[in-house]
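Every protein chain but one is kept in place in this view of the complex.
Read from first to last, the chains carry the letters A, B and C; within each, the first residue is number 1.
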Amino acid sequence: MEKETIRIENFSDAVFAIAITLLVLDLHAPDIQTVKNGAELLAYLKNEWTAYLAFTLSFFSIFIMWVNHHKIFKQIYSRNTAIMFSNGLILFLVTAVSYPTALLSRFFEGEASSISVAIYTGIFVLINISYNLLWFIASNNKKLLRPGITNSAIKKIRNNYLYGFPTYLIAFGISFHYPAAALAISMLLLIYWAVSSGKINMVEE
Amino acid sequence: MEKETIRIENFSDAVFAIAITLLVLDLHAPDIQTVKNGAELLAYLKNEWTAYLAFTLSFFSIFIMWVNHHKIFKQIYSRNTAIMFSNGLILFLVTAVSYPTALLSRFFEGEASSISVAIYTGIFVLINISYNLLWFIASNNKKLLRPGITNSAIKKIRNNYLYGFPTYLIAFGISFHYPAAALAISMLLLIYWAVSSGKINMVEE
Amino acid sequence: MEKETIRIENFSDAVFAIAITLLVLDLHAPDIQTVKNGAELLAYLKNEWTAYLAFTLSFFSIFIMWVNHHKIFKQIYSRNTAIMFSNGLILFLVTAVSYPTALLSRFFEGEASSISVAIYTGIFVLINISYNLLWFIASNNKKLLRPGITNSAIKKIRNNYLYGFPTYLIAFGISFHYPAAALAISMLLLIYWAVSSGKINMVEE
Partner (left out) sequence: MEKETIRIENFSDAVFAIAITLLVLDLHAPDIQTVKNGAELLAYLKNEWTAYLAFTLSFFSIFIMWVNHHKIFKQIYSRNTAIMFSNGLILFLVTAVSYPTALLSRFFEGEASSISVAIYTGIFVLINISYNLLWFIASNNKKLLRPGITNSAIKKIRNNYLYGFPTYLIAFGISFHYPAAALAISMLLLIYWAVSSGKINMVEE
């Protein structure tokens, strides 16, 4: 049985690659009028730490999403309209990540901190839901999957994304009162995904 | 017979992927000076709903155009200069979509609403024409097509795009007086394309 | 003999695709403050005709350069450092095209017209030189070329690019006094390239 999903994967890979690279456009160099000498430039750059934090966090988030996207599609061999559009939803949210990133970068310090973190963690809740949806649609119809995939492998992948959901929701929930803690949880989740992506790997072989 | 059009498809896929991802650059984060606290940030974001509407509409429009582009090129096996440049015209219009999107995002609310919607629906009329042109050129010379394609399959694809034309034209026509209704029709057409792309799919097998 | 240049071509294709799509970023939507109603929006857009001209001209110029790039690389089977870097030079100039495009779009009307057109036509002179350089390097060492390529095919391709050089130079030269005529020549050259790319095609088969 031939894999039908190769071009969806290639198109998705391209969107991930562009989305991850466009993030840098929100790192702004200062105007020549504002910054007169080296000390002022260093001061300006130090003040931009939230932009670097947001850039770094979003870069590695999209990177790990891409790793996971590929891992899911390694198990999907056929496509239907539902697969196409749940994947379209993932791509939509992934390209949108740069917007909450820009908000976080500008408002993490200051009074709008909790709202900007809530929006930032909120989009990861939505992305988690869209991954769960894709895998739900794919695994619901075994004809769409890689021939010979075991039920335990299907369940393992499902659980991997389902378990993410409450954690993202918690991060989102506490953003309103403890934005820094919510962001820290997001970072820990990043590391968890990175490690757990290794685990799914073992499922494949 | 070998398929000669693979690199045109790859190049086109890349242009679609970049065009769809660049749309996010028109979502603007507010200045730190304008927005002082969470309530003001939320108020700013709520006020930006036309930008989100335009972004979402254009994202899924380009996504469905890409799906349809691929479906047409699955049937085209050879290329000539006319194919190259009618495809170039499609890519030209697809990359241009972000400009009417930016206009819609800024002027859908307010007195320039009808003009911005007319321009927005107008580009989809042009894109529909360019798809019709590509298929007209390709299907006019059966040597360019997939060997073994049936006449009924050729007609089915042609009708699929031809039927789109009057509908887009109606959307364009009523933009001047009922911009909101014209945009609603565009959204319905989006859903129609999504569903009808499933129908073309059946033609292929 | 295996073709060694596939990944250079893929990388180049990606750069062409991105460069062609980024051009749209120089179409600027007006501020909401400047434009109050439909009539003002139309007046603003009419006034932007130089931007549309520059966008259209550059889009199809890069498109035809891509077609020609591919045609040259269809004949190149091996690579060496000189091929790598003359190709790098082409990519460098292609990505830079958006800068003279922005200048043309802003200054074609007005007193800086001739300088902006000279810079615009000037980059096409440089690009023509870089294509000639690439083909000179490749055809100088027949081991780099497709096995079985005929001398007349090599010459045909060389002449195709060599003949472009004086014409581009003329367009560049007259930009200083007749900018509109120089731009018109560039457009005619575009059509010539489009047609002549068909001729090279015949060489291949």
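Basically, a residue touches a chain if its C-beta (ideal position, glycine included) is under 8 Å from a C-beta of that chain, and two chains touch if they have at least 3 such contacts.
Just so you know, these numbers come straight off a predicted model, no measurement behind them.
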{"item": "Displayed chains contacting the withheld chain", "value": "A, C"}
{"item": "Selected from A:Leu23, A:Ala96, A:Ile154 or A:Leu183 as touching the chain missing from the view", "value": "A:Leu23"}
{"item": "Contact with the hidden chain (one of A:Leu41, A:Ala82 or A:Ile170)", "value": "A:Leu41"}
{"item": "For chain A, the residues touching the chain missing from this view", "value": "13-14, 16-18, 20-25, 27, 29-32, 35-38, 40-42, 45, 55-56, 59-60, 63, 66-67, 70, 194-195, 197-198"}
{"item": "Interface with the undisplayed chain - residues on chain C", "value": "7, 10-11, 14-15, 18-19, 22, 25-26, 80-81, 84-85, 88, 91-92, 95-96, 98-99, 102-103, 105-107, 110-116, 119"}
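The definition used in the following text is that only the chains that are shown with their structure count from here on.
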{"item": "Centroid comparison with chain C (C-alpha atoms), farthest chain", "value": "A"}
{"item": "Relative orientation of copies chain B and chain C, as a Cα rotation angle in degrees, nearest 5", "value": "90"}
{"item": "Whole-Å separation of chain centres (CA-atom averages), chain B against chain C", "value": "26"}
{"item": "Gap in Å, rounded to a whole number, between the CA centres of chain C and chain A", "value": "37"}
{"item": "Two or more partner chains touched - positions in chain A", "value": "none"}
